[in-house]
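A single protein chain has been omitted; all remaining protein chains appear in their positions.
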């Protein structure tokens, strides 16, 4: 049954992508435009490094679930990118968007999906990650269409979210949280998530790869003349959150937590997303410091409290790395972006939260129909040897 | 004696590269051309990441041979690139090819050599990897000259192989298989190759680095305007093989194999090589699915059968990751590339197979003259501490 679903899934993708072939007809025209596109391509490759090596290894912190986490990463990316392309091909006017822009938008969807999957990591069977991807992408695209492209006419005005603090990070985190709410079992709640020296070092590798390429994520679709400034803002925000994480971790826990260092250091990148091309460098640094402090507070204080209260597990703490800092970034835009449409920005944030929550709850219920891992956070059940 | 050979090897390289200095005289001319070259340079760096981090760590799956695998990778790259440059300097008209194109061609040779070395990994002494490189590069360049540049007038017509499915992947794999055939010992055949959690995670790291930068490998020498489309094709092919690998692995083995996930996921990149700039995206996705399925079939079914029958060991299974998918890609071009010269394409494939097999067998015999590791797949023999 599981396999049948899988094969159907492949075949569907396969047939639909065929329809998508029209995009091949596009041609980049003049050389200067072509060079600009190749530069976008470079950033697209950087983002791919974030998706696979970055998100993948960040999740390897679960000691006995490393092979599964990496395999799940592979599958989530490989399902979501063709699916998003499909949507672009079916629902967009041909040539309305450049093929390289489509690729980058598809990568954004994959990033949001990986964030979402982090919340339930270790508790889905491998095939269910694929299903999660199939469920997630349409909801993600629907929200993106409403919030950024004026879909349904719900939001009248521009929502400021260049690097996706709202539609990528907050959306993915809230969706994931709600999937976790729908389907966390008592056994999963009771099972501790183990780490060791080696899983921590792998996790820090993932973290660093994300840090390094984050400027390319935020500047992916920015005009060439704005790329350097955007990059500097993102780097200063990341420096700010890294420094803040260290001090906050020591202050709140007494000692440094490797998990804080691997995660909250990146909160500056999440929060500067919305305004990465608009903020002044000093402001970016402040946004980063705030986000790092907030995120560490989330991991050190809120997480254990919320886990106990709700008896629900957010495996990777995506609420604290992507959720809260993402919302912080979306709201910070109100103070940073001059001439911002405040109503549009707030509606955009609200709509994103509602769609993410509702679709996450529904998706969680659906996923739960397809059975569960017997033993959470363990490779053995599904891997040979 | 071993050391003497090494020093001679260095000195030879050294003297010959001096002759190669003429290439420094080249100048990139106009700014637009210079910018285009810098973009090629970026892809050349991406390929270098594949060669060292990608191929290197993919081979770390052999648990107790990690330091050796990485050292061998370093040496194979460091010998083959200057050697190929040398050949370019001695046998090509000056300025006939841009210096950055030469670098990329040299990296292609290094990639093919690393594939070849994968077949006998763990069974050569470190100095023999260097010797393998010295033997391999001239044969590789000879085949490349015949198949792609009309050498000897053997092939009258264009062979379609932009990303090297035939001349890089299939050539390297067949050469390596034949080296293995020439020199596998009974002891090596009997020794199991051990993995563990950590070696698997390192291997998946290598795999992901290859996946991420594969578009730059295929698009390395493609014109700027064609880069985005080529990249999308390669990414869709990789998505296809990744999804197919998961389902095929489950189907054929009952459980997922981390080795399948680390290797067969990449088969889409191998197979789309020949037609990466020509295929439609939907076709690329199909090619990827087919290659992933074929490669997993190779690892799960053919490998153990062939190993038993021939009593020969292909350490990394390069026949199944690079050999069969490479041939698949070369043949797929017959259906994908419009106006293809069928005779030329088939002759190109055949010539590549013959040259690779013959030169591999000869090279294996020569390598065997220089002694062997006493204990296969172990670092200790050659590393201190």
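The letters A and B name the chains in turn, as written, and every chain counts its residues from 1.
Simple rule for what comes next: a contact is a pair of C-beta atoms (placed from the backbone, for glycine too) under 8 Å apart; a residue touches a chain by one contact, two chains touch by 3 or more.
In this text, all values refer to a predicted model and were calculated from it rather than measured experimentally.
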From A:250, A:302, A:331 or A:384, residue that would touch the chain that is not displayed: A:250
Any idea which of A:183, A:289 or A:378 touches the chain not displayed? A:289
Per the touch definition above, residue among B:44, B:250, B:270 or B:337 touching the missing chain: B:44
Kindly state which of the options A:134, A:148, A:232 or A:302 is in contact with the chain not pictured. A:232
For review purposes, identify every residue of subunit B that touches the missing chain, sorted by number. 3, 6-7, 10, 13-14, 17-21, 23-24, 26-29, 31-32, 34-35, 37-42, 44-45, 48-49, 52-53, 56-57, 60, 64, 66-67, 70-71, 73-75, 77-79, 81-82, 85, 98-100, 102-103, 126, 130, 198, 202, 205, 379, 382-385
Kindly note down the residues of subunit A that lie in touch with the hidden chain. 32, 35-36, 39, 42, 46, 195, 197-198, 200-201, 204-205, 208-209, 211-213, 215-216, 219, 223-225, 227-229, 231-232, 235-236, 238-240, 242-244, 246-247, 250-251, 253-258, 261, 265, 280-283, 285-286, 289
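The working rule: only the chains that are shown with their structure count from here on.
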Starting from the mean Cα coordinates of subunit A and subunit B, work out the distance between those two points in Å. 33
